[in-house]
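Pasting in a structure now, in structure tokens, and then I'll have a few things to ask.
Apart from one protein chain that is not included, each protein chain of the complex appears where it belongs.
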Amino acid sequence: MSLHPDRLFPADPGTREVARHLYAEVADLPIISPHGHVPPVWLAEDTPFVDPTSMLITPDHYITRLLHSNGVDLGDVGVGRGTLSEEASREAFRIFCRHWSVYRGTPMKLWFETQLVQVFETDLVPSERTSDNLYDVIAGWIGQESSRPRALMESFDIAFLATTDDPCDDLTHHRVLAQDPTFTRTVVPTFRPDRYLEPAAPAWNEDVDRLAGVANGSCDTYAGWVSAMENRRAYFKEHGAVSTDHSHRDLGTEPLEPAEAERLYGRARQGRASGVDGDRLRRHMVTEMVRMATEDGLTMTLHPAVHRNHHTPTYERFGPDVGGDIPMAVEVTRALAPALQRFGTDPRLTLVVFTIDETVYSRELAPLAGFYPSLRVGVPWWFIDAPEAITRFRAAVTESAGFTRTSGFIDDTRAFLSIPARHDMARRLDSGFLARLVAEHRLTEDEALETVRYLVQTQPREVFGL
Amino acid sequence: MSLHPDRLFPADPGTREVARHLYAEVADLPIISPHGHVPPVWLAEDTPFVDPTSMLITPDHYITRLLHSNGVDLGDVGVGRGTLSEEASREAFRIFCRHWSVYRGTPMKLWFETQLVQVFETDLVPSERTSDNLYDVIAGWIGQESSRPRALMESFDIAFLATTDDPCDDLTHHRVLAQDPTFTRTVVPTFRPDRYLEPAAPAWNEDVDRLAGVANGSCDTYAGWVSAMENRRAYFKEHGAVSTDHSHRDLGTEPLEPAEAERLYGRARQGRASGVDGDRLRRHMVTEMVRMATEDGLTMTLHPAVHRNHHTPTYERFGPDVGGDIPMAVEVTRALAPALQRFGTDPRLTLVVFTIDETVYSRELAPLAGFYPSLRVGVPWWFIDAPEAITRFRAAVTESAGFTRTSGFIDDTRAFLSIPARHDMARRLDSGFLARLVAEHRLTEDEALETVRYLVQTQPREVFGL
Partner (left out) sequence: MSLHPDRLFPADPGTREVARHLYAEVADLPIISPHGHVPPVWLAEDTPFVDPTSMLITPDHYITRLLHSNGVDLGDVGVGRGTLSEEASREAFRIFCRHWSVYRGTPMKLWFETQLVQVFETDLVPSERTSDNLYDVIAGWIGQESSRPRALMESFDIAFLATTDDPCDDLTHHRVLAQDPTFTRTVVPTFRPDRYLEPAAPAWNEDVDRLAGVANGSCDTYAGWVSAMENRRAYFKEHGAVSTDHSHRDLGTEPLEPAEAERLYGRARQGRASGVDGDRLRRHMVTEMVRMATEDGLTMTLHPAVHRNHHTPTYERFGPDVGGDIPMAVEVTRALAPALQRFGTDPRLTLVVFTIDETVYSRELAPLAGFYPSLRVGVPWWFIDAPEAITRFRAAVTESAGFTRTSGFIDDTRAFLSIPARHDMARRLDSGFLARLVAEHRLTEDEALETVRYLVQTQPREVFGL
């Protein structure tokens, strides 16, 4: 196996030639990763990876879900089993290699191949036959000093990396990194307050109690909750945070009258919030977060409309994030109207709306982002962070919103080793899309060159205020 | 007119070259048709076709609907008129030929041209001028012994054909075929119980009475209805059935409490079920069918969200299936959750969900089929069983679900003579899609060859348990 230098470029030779030029401009630029899920402790403690399976297979729900749908028990590839014995780890890796063909046509195949060639420097194609050999190659790689997370930040040339963190987190790991003069890369936290904004969720009261404690305040009233949130946002900002991240079932931002907000909040604190109460109060709280984002300048990213843990027995056995989250339709135009009425033209606000419902790209998101200076269309996220979908995204969004109203690429991954592969894919696809516009005489090559550099380098810095 | 050997392949010369190789691997493989609407009596009795119009035009709602929308009265092409006189048949055929240009850009044109060249061996282009000539050519063809349905099963190389049948059908025709040692092809029934699952429909009580009679049981209680259904499924399975087929307005599978099911069922048997009652009970019944499918292993196919007989006056004059069925939006993630909670990971279950709402491919169906081992994404069905749409389907589904989570091609047709053309189209388009992945260095040519063979031959056998 080898990686073809023209991979992911359009097949038409003339267009491909242009794509090569554009890609060459950005191929080696440093990686900016303003949203993802790498655990900060890995970098703070420079934790070595343990074994190929727990590094590449078990924690990556992109990988495990397709194994599961093709008949593999999640437990057999280590999910929910903690540290695996050498034998179990090898066997899990063997299962993965035996199922290698199920990834054909998916981005997982492309990311994995890129890692095999560029990180592990092997040309082995995963299969039952090569499995043990491949396992050894990767295990050998793990044993090297240069394979530790901090060394990889250097060799991957990741200039900026944001993690995702609970508002109650004390951000020790980020402090360690910030204070270490030998660590020259930037790693910052992201404020992810979802659980504190779901007043009908079973654990909400407990979560809010903890929040109150950490914020040195009281959350007995809604005003107290607001103060605690503001307090923690400020704390995150002090520790380098550039954004907050939000994932709820819908994008509703209908505010409540202050008295109604207090009343519902009180009921919720007594554990008596109905599902409807919870939705109404959450929408009010989300609008409150938009207000805070306007005031403190933290970019606000929204990742809505996922039906989490669709299969309850799997959730009960293995917990969340094992592949059982399923997208739903989302509505944007009406849902965001209340918040945009109030803050949408405020120059301090940056709101990035992601979607896994592609229908809203041309119908709602691009028209909105083509009017509101605060709004950006998030690049394709989860499920659609793949070649065909990324190309559909550019085709759907650009004509209404141009290139300047998108977010810049985010990898959104916990699979640390796949970060360069994911960014490389995005750069190739944007180059290919722009090359087609050049081939169709809709852009000059100079305009395309300027645009691809803008997309890779300037736009993420602009959107996340770096 | 001739058929170009490269038809339907991508235009880019390099990609086309790969598509040719892939297609050559599968072009001559036998046809497996696990879902369609060919009347079994044709094969049991080897009924000769009557005339060109009643063979090609009148019964094919793909053809008649576009004539209708272009100003032709359905009666003028023989709809609802029984056997036509020679004169009327010729005149109807003339109307079709005169309107030949309205099919430009549609798959009907491609299927029809394939039949003209490959079945009738003529190069005449339909037009007012050629109409009579063409009619004679086809009428001559009909008169040949080799044009009888059984001979066509051979010359078309249809290895497996499923028909669609009412649960009360005694399956005589299938028995005749199974017991005939001279008939070496496989023709099996499909259990299609829709009418028995719509308790608010006017004819439901009468239908259920008939069901009770055929099943030698009583349908006075819900439990009786369940037994009768199980009885008939077993009967179908004994006669070779491999699947059941379901088409309701939505995909809801919310079960009722047993007592509530009995209560609603009782009301319905008294003819007092409201529309809402009917929906609730039907969703419960659909879940019951999922349970049965899990237990008896019959693959369950779902074809939801069609507004049947949209134009009542046309329905009253001509009956169903004349082109007046119109798709609606469908929701999958929440609708299937209850059934998938209970049976979604059971290895005995195979559930194939078709859609004519393309928005659910990347948003709901592929993510679900990429997690649940029981679930398959049905290939494009009705309205979207066409080149552009089939290509969109592969592009939308593959990145989340790979190639292994789809259903294999089904032709779903009552137009017997179009079956080879439809399968050929699917093979060409899958070859073209895979060729593009090869051209973009996302698959090797070997992987693509293995995949195209898998899609044409292995996958339908796997999904329908052949």
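The first chain written gets the first letter, and so on, giving A and B; residue counts start at 1 in each chain.
The working rule: contacts are C-beta pairs under 8 Å (C-beta built on N, C-alpha and C of every residue); 3 or more make two chains touch, one makes a residue touch a chain.
Please read these numbers as outputs of a predicted model, since none were measured by experiment.
Between the chain not shown and the residues B:G105, B:P258, B:G319 or B:G465, the one that touches is B:G105.
Contact with the omitted chain, checked across A:G278, A:P327 or A:G344, is made by A:G344. Note on the undisplayed chain: of the listed residues A:G75, A:P258, A:G402 or A:G465, the one touching it is A:G402. Only one residue from A:S69, A:T122, A:T164 or A:S362 touches the chain missing from this view: A:S362. Counting over the whole complex, chain A has residues 10, 12, 14-15, 331, 333-334, 337, 340-341, 344-345, 347, 359, 362-364, 366-373, 375, 394-396, 398-405, 436-437, 439-443, 447, 450-451 touching the chain that is not drawn. Take chain B: the residues that touch the chain left off the picture are 3-4, 6-13, 65-66, 68-71, 101-107, 109-110, 307, 310-314, 323-324, 326-329, 356-359, 383-384, 386-389, 392.
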